[in-house]
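Down below is the structure, laid out as structure tokens.
And now, chain A:
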Amino acid sequence: MAEQITERPLVSVDLQETEENRGLINAIEADNPDLVINHFPGVIKLQAPGRLLISRESVEAQLGRTWETHEFQMAIITLSGNVSEWDEDRIVISWGPRVDDEEDED
Partner candidate 1 sequence: MPTLALYDYTVHPSRSAQELYGDDMLVNIWQKDDNFFACPCAVRVPKAMTWQDFYQTQFLPYVSASPRTTGDETYAWHLDDAPFTPEDSKTLDELGVHHKHTLGFFKA
Partner candidate 2 sequence: MTTTAPNQAGKKSAGKPKKLSMKARYSALTRDLDWEPSYVSEQEMYPHTQYEGIKIHDWSKWDDPFRLTVDAYYRYQAEKDKRLYSVLDGFAQGQGHLTLSEAKYLNAMKVFLSGVTPLEYAANRHFAYMARQFNGPGPRFAALCQSIDEMRHAQTEIHTLSNYNKYYSGMHNFIQQHDRVWYLSVTKSYFDDALSAGPFEFMIAIGFSFEYLLTNLLFVPFMSAASFNGDLPTMTFGFSAQSDESRHMTLGLEVIKFILEQDEANVPIVQEWVDKWFWRGYRVTGIVAQMLDYQLPRPVMSWKEAFELYFEQQMMGGLFPDLALYGIRPPKHVEQAIWEKDHLSHWLHDTFYQFSHAANFTTTVPDEEHMEWLSQAYPDTFDELYRDKWEEMRKLDEEGKRFTYPGLPQLCQVCQIPMTFPQHGNPHLKAQFTSEYEGEHFNLCSDGCKWIFEREPEKYRQAWLPVHQIYQGNCGGPTIPDVLKWYGVQEGDNGEYVGSVDQKNWVRWHHQIEDKLGTSSEIEETLEAEGVHAAVKKIEEA
């Protein structure tokens, strides 16, 4: 199983390593068990095989306040992968074909 996972191309987000982002980083760590973490000056690089999830609920639990998924824009430096979902509850970064989402088909 582990081998299969590592064969999936890594998706990645780089975040500013600040006190303010600590809760967000902890939440991502908790929600993505296969996360690989690297530190560079001022930067924390989070990589996961195939898919990476950022969940509003987990971030709010870490921060103890309400958190809008839009706030993720304040923390992110770069990413590798598609933003395949972004709504009020979660952000998913993954590789793979685009998923058509019904709500936009108005």
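Criterion: a contact is a pair of C-beta atoms (placed from the backbone, for glycine too) under 8 Å apart; a residue touches a chain by one contact, two chains touch by 3 or more; residues count from 1.
The set was built so that all candidates are chains of the complex that A comes from, given by their letters.
Predicted model, so just to flag it, every value in this text is computed and none were measured.
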Exercise. Thinking of the complex as a whole, which of 1 or 2 is in touch with chain A?
Worked result: 2
Seminar exercise, completed: So, in the complex, the side of chain A touching candidate 2 is made of residues 9-12, 14, 16, 40-43, 69-71, 73-88, 95-98, 101, 103-104, 106
